[in-house]
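Note that one protein chain of the assembly has been removed; the remaining protein chains are unaltered in position.
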Amino acid sequence: MVNGIVDGVLTGGVYALMAAGLTLIFGVMEVISLAQGIFVILGSYLSYSLETHFGIDLFLGLFITIPALFIVGVGVEWAFLRRLKSEERIAMSILTTYAVFIIIEGILNIVYGTNYLQLHAWYATRSVHVFGLYLPYIYLFGFLLALGLLAVMFAILYRTRFGASVRAAMQDRTAASLVGIDVRRVATITFGIGTATTAAGGIIYGATNSFDANSAEDLISRLLVIIVLGGLGSIGGALAAAVFMLVIEDWVAVVWSPDWSTVIFFVILVIVLSIRPTGLFGRQAARAQ
Amino acid sequence: MSGATAEVEPAVPLGVGQNATVRRVGIGVWTVVLVLLALFPLVVTNPTYTSIGVFTLIFMACANAWNGFSGYSGYISLGNGVFYGTGAYVLTYAALRLNMSGGWGVFWLVPLAGIGAAVVAVPFGFVALRVRRHTFVVITIAIFFVFQLLAFNLSFTGGSSGLTPPTPNWVGATFNDPFYYVAFAVLVFSILLFWGVRRSRFGLHLLAIRDDEDRARGLGVKVLRVKMIGFVLAALVTGMGGAIFAYFVGQIFPQFAYDPVFDVTVALMSFFGGIGTLSGPLLGALLLEPIEQYLTIQYSIGSVYLIIYGVLFLLVIIFMPRGLVPSIGDGMRRIRVNRTQQSAPRAAGPPVEPSRPEVPAIADGGQ
Partner (left out) sequence: MTDLLAVENISKSFGGLQALAGCSLTLEEGSIGGLIGPNGSGKTTLFNVVTGYVRSDAGTVLFRGRPVTAAKPDRVFSLGIGRTFQLTRIFGRLTVLENMLVATQRREGWLRSVVRGTASAAERARAMELLGFVGLTRLWDNPAGTLSYGQRKLLELAYVLVAEPTVILLDEPAGGINPTLIGEIRDRIVQLNKEGTTFLIVEHNMEFVMGLCDKLTVMDAGCAIVSGPPAEVRVDPRVLDAYLGSVEEADDDGE
């Protein structure tokens, strides 16, 4: 049982990273990127190609996949999201990113076929035995990776001038542009960063699950639940929510049954939102919708 | 009545905010279309095409319903699939429990399924409609997946193998026709229902909520109730669509009845045609559904179909972000304004007309 909880925490870390990217995008751009799931899978597939064709280790491959996904993110934002007018922004961003989602899904299906794949590495199947627990190496490494990348993200946000611009834009776009922040550029780069985090998620997800392009669906719904639970726009909230949900899911799977563990994910969201409509750490909706 | 001049004290206007000519044109056009649709299976007897017809009619009704709530209120729901699937399951389950043999009698269960979906909408709405708009979208997605998973896991829904509704006791080339006409009836009901909504005070409240919910509340609009009613009405129609679908297709599985693609499809159709207008979603579904069906048939598991669909989405979003109907409306108005400016200025012409820049969808595309 304790093992289950620890596993939950470790996987939670990786989900937290992907969720952080998603909530960051929302916070700055008020865009809900449904494509985040398929970007993760894209990351998985890219890592797969790097591994099978070039023999590059998954983690090393990140040096390629992270920039690659960053560029993809920037490209998508620049080509499509930029044009969205603020009227109906939420809905339009959902549909736009959904369109991107299915296009990439179609392409991946064609390029890689529809068979399930899984990433391989020596650490993917072995565990380290510590404190009487079995910790799969992959989860451990993944957690450390997530921590590392989140630390980098926080460093950027809180230590750099760019990060300050991002935080300003998250608070109030108009005010930010009034003090000279190029909000559009901030938005583009933020979307790139948010997308780039999926590369990391991609290798962990790909190594611990057999995946195909369709897996993106389940993935994005979980990520959405996590960011809403944590409060849209709150990175700390996304972190807490990710770990929380994953731990509960694992616990339910062990204590009750694996079938119901996925349901619990959504049920918890519904319960929490009924009590606290802005999520656990959401900003109070002071302004009108 | 438009045409209130600046000089003369206008008579109390009858048609609120809707240009009467546009409205008449809209009614005329859609009456013709509906008549054509009614005659379609008599003229085109190829079952492939009538099958496409059945789906098209179902989607027209469901897109109309989706827009009737989400389009008017601004609360974008990506969980209407809950109602579709619930309608499908209610019909099938009821038919099996009542030991019905396949026949016309099963169609009587369609309204029942609609009511079942509407009942589901009440707790669903009660939870979901009290949150902010962004959160609302996500919670509809979440609740959708809850239902899909419940369908997988509960025994009375048949688990992952689903349920099989009774097989209809008619066969032959005209097999599709009864489904077609029942779907047609539901479509007409849907159109009349949401047309009525649009013209009612209730509809006005929905639109006000879209523009400024807090202000509406401050003016005495019972916001939660209004939203709930809209939501339930949309559920009613969508549930009926799902029920017809179940009987038509003859087998329902959880991921088939609760299909996430459905959610986005009805939203896309409404956006494509013009969200917030009555004609828009109908037109969107009328155009898109046959295309989707055709692509599915041609390219079967079509990942190509996914790509084409996605590209189509993006093109619409980039070039016609307000959808077909408003864009056409804009185009027509531009032509009319040009013509007015060319001919001698008429004293009776409403002086305000040229000053309407971005006329939003509801003001002109009401029909």
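A few comments on the model shown:
We just call them A and B in the order they show up, numbering each chain from 1.
Keep this in mind: a contact is a pair of C-beta atoms (placed from the backbone, for glycine too) under 8 Å apart; a residue touches a chain by one contact, two chains touch by 3 or more.
Nothing here was measured: the structure is a model prediction, and the numbers come from that model.
Though it is not drawn, the left-out chain touches B in the full complex. Interface note for the absent chain: among B:23, B:132 or B:217, the touching residue is B:217. Only one residue in the set B:65, B:90, B:138 or B:208 touches the chain that does not appear here, and it is B:208.
In the full complex, chain B makes contact with the omitted chain through residues 2, 4-6, 9-10, 12-13, 16-17, 199-205, 207-208, 210-212, 214-223, 225-226, 229, 350-352, 355-357, 359-363.
By our rule, only the chains that are shown with their structure count from here on.
Here the CA centre of chain A is 32 Å from the CA centre of chain B. Considering their complex, residues 74, 76, 78, 127-128, 130-135, 137-139, 141-143, 145-146, 149-150, 152-153, 212-215, 260, 264, 267-268, 271, 275, 301, 303-307, 309-311, 313-314, 317-318, 321 of chain B touch chain A. Within the complex formed with chain B, the residues of chain A that make contact are 26, 30, 32, 80, 83-85, 88, 90-92, 94-96, 98-103, 105-107, 109-110, 114, 217, 221, 224-225, 227-228, 232, 259-260, 262-263, 266-267, 269-270, 273-274, 277-279, 282, 285, 288-289.
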